[in-house]
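For this view, one protein chain was removed and the others were kept in their places.
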Amino acid sequence: MPQDLTLILLLSFPLLGFAINGIFGKQLPKMVIGSIATVAVFASFLLATSLFSRLDGTTIVNLFNVLDFENLQINASFQIDALSIWMTLIITGVGSLIHLFSIGYMSHDEGFYKFFTYLNLFIFSMLILVLGSNYFVLFFGWEGVGMCSYLLISFHYNDAQKGIANSLAGRKAFIMNRIGDVGLLVALFMIIGQFNTLEYTKIGHLIESNKALTGGAMFFITLSLFIAATGKSAQIPLFTWLPDAMAGPTPVSALIHAATMVTAGIYLTVRSNFLFELAPFTQNIILYTGLATTLFAAFMALRQNDIKKVLAYSTVSQLGLMFVALGFGAYTVALFHVTTHAFFKALLFLGSGSVIHGMHEEQDIRKMGGLAKLMPITHFTFLIGTMAISGIPFLSGFFSKDEIMAQALHHNTFAYIVLVIAVTMTAVYMFRLYFLTFHGEFRGGDQLKSKVHESGPSMTLPLIILAILSIFGGLLNLPGLFFKNSAHWFDHFLSAGTFGLNHIHPVHLDFATSIQLMIFASIVALSVLIWAYLNYVKKGNIAKDDKDLNGWERLSAAKLFVDELYNVLIVNPILAISDFTGKIIDIKLLRNGVYALADGVLNSANISRKWQSGFLSSYLFWMVFGLIIFVAYYILKISVWH
Amino acid sequence: MSLQIISIILGSLTLATALLVVLSKHPVRSVIYLVVTFFLITSMYIMMNAQFLAIVNMIVYAGAIMVLFLFVLMLLNLNKEIEPVNTRTAQFTALIAGGSLFLILITALKDTLILGESFRQKNEQIGLVKELGNLLFTKYVVAFEITSILFIAAMVGAILLAKREKQIIE
Partner (left out) sequence: MQANMSIGTSLDFFLFVAIALFAIGAIGAMTRKNMIVLLMCIELMLNAVNLMLVTFSTYYGNGDAQIFVFFTMVVAAAEATVGLSIIIMAYRNLKSIDIDMYNQLKN
């Protein structure tokens, strides 16, 4: 099958699933709906593997023309290259596993068909985002995933207790995304202004051939792009929506807020690597923002008690890590971490979903405990995920984090130290989560304990698959120490296949430093594991109640009061202004103004009505008068004004 | 030269009778004066050799229309006492307006070619019945036919309007 046809089919399957489930979903049985959605995404995954195997440089598939001006042509065209196909594989692969999981997880839900409709639409939008060959198509997908994210977060808007909270969470996500979107639009306009095109390859070629296109413009373009990435990928300051987004169903959190949508910002930056390379100041901004985010988010995760909130802050922190890598210009390293993160974070979220399902919708880890025996498969896969994210040696997370730390050590020692602290905190809170959930005594009461059960195969199968990937995912990009020939496969694959990256290679440390680095990281991870085991299992420490928290713990639990700060600084003033505008300006000025105008017309009509007196002689008088004026005008025109 | 004097006399007489039409208090007298005015105007037509029109003017206006007016006046049986009169202000205003109209029209004619020139007889025959008939039945025959329709409409309308409606009397 030719490549363009494959691509079109790849994009159409999720769209078809969306259409069928959306239109006929109410009448179809649940199994059918779930199967259609999952098969659609899985079919796209198979097609993506087919494209992957035949990958050869960059292919552009042009569908139709959107805008055709003299200076600017915008096409709906898609690009098949290493970067886009790799992202497609992640999206459709992890996506199909999550679809499978959702069949079991959402089986009791009323809006079953709606859920799968939105999920398919989301996959479609995300595919458009990563497969586009120009910024316009990317923007289209960008907006699409934002909308789907909103729809899915506030999915349970009808819920009796939390309905309003869900809707508000969705609204918050949407608005913060929007702020980022402004950045994207500004960047798009500036790119058009500078380069007269939005196509990636064309821009890249223009930059290569014409070195003069640098300077201030590049800084603003990249800064705007970074603002957009901040919104989507939850960096400081636009990150508070992601923890709130946990109000959505767990598969949504797994798909959107762990594996795909939040990586859109990273994708955007990697795609625009040739732009960022010309703006070193922006790269610094990215670096320090990433550092701050990863540190503070990890701090906030230390004392969270909702299983999903911990994972949410963990996501923010890991995203910060990826941006640190981007700040160093190590694009392939960042993408490697995106891949491994997709595996273990989706695994962790799905595992937590399984736990929540088994605990009958209870999410507070203070009420859990001892689930290891009650939910064995979930327990085992969750353990693997935890070890992967904490950097236990030889799991996938270990390798990807190690690469990023290597970059930091090489470029900027201060960054390296911050990263060490952040990684340590990551291990601490993850193991805290693991031990409190699965070990010790069950704290939720005996009645609940009798109802706790392991989840069905449709939910455990994806967990197992993701666990396997989390273990072996590191093989993609092994450092040069192991298997010298196939080392850094991912790095080479991506660089060769993506425009702009063939010049940029992340730095590889020498043998001695690499070994030292890896040993140090392993020591940190393993010691945290041992400490956590001793603390939570042997000593039997459990999470403290709210009133027992001491100073720093209170700060962490309260998320450093960032939400409250935003409320005071931004939200309340804006609400006050719109209140003012609505009540005063709208009503007093505009409405009364319109009324006054109408009254004026009415009054003048009343006055002129009196002229129709009904007296014939006055009519005649006015006629004569008019005639006089008429003739006078013509006389004057001819004789005087000529 | 004598023609000049005749025309001047005719003109001034016309104006005088017209004034009397407007000013007289008795409506029947107004009618009589108007008839005299029509006679004088007809004489002016004759001075200009518009023979056909002069005759038609006589027959139609002075003969038919004025008789009609008289009939209606008699029918309404009006008296001098119940004749309505306008206020002085209104009359004055009307006078001013009319006077201005007169002035403005005279001004309009100030620079026309005719002024000061005497009669140039381009075509003596033009007022004769033969010539007018020729013109009427070739160039303006359509309008001629349409006026017959107009007459029918007027006749029907007048009869319908003046018929005694049984309901209204009650």
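Descriptive notes on the structure:
Each chain gets a letter, A and B, in the order it is written, and its residues are counted from 1.
By our rule, contacts are C-beta pairs under 8 Å (C-beta built on N, C-alpha and C of every residue); 3 or more make two chains touch, one makes a residue touch a chain.
All of these numbers come straight from a predicted model, not from anything done at the bench.
Take subunit B: the residues that touch the chain left off the picture are 1-4, 7-8, 11, 14-15, 18-19, 21-22, 27, 30-31, 34, 37-38, 41, 44-53, 56-57, 60-61, 64-65, 68-69, 72-73, 75-76, 78, 83-86, 90-91, 93-95, 97-99, 101-102, 105-106, 109, 114-127, 131-132, 135-136, 139-140, 143, 147, 150-151, 153-155, 157-159, 161-162, 168-169. Residues touching the missing chain, restricted to subunit A, are 609-610, 612-617, 620-621, 624 (touch as defined at the top).
The rule we apply is simple: only the chains that are shown with their structure count from here on.
For the pair subunit A and subunit B, the distance between C-alpha centroids works out to 94 Å. Residue ranges on subunit A touching subunit B, taken from their complex, read 617, 621, 624-625, 627-628, 631-632, 634-635, 639. By the touch rule above, subunit B contacts subunit A in their complex via residues 86, 90, 93-94, 97-98, 100-101, 104-105, 107-108, 111.
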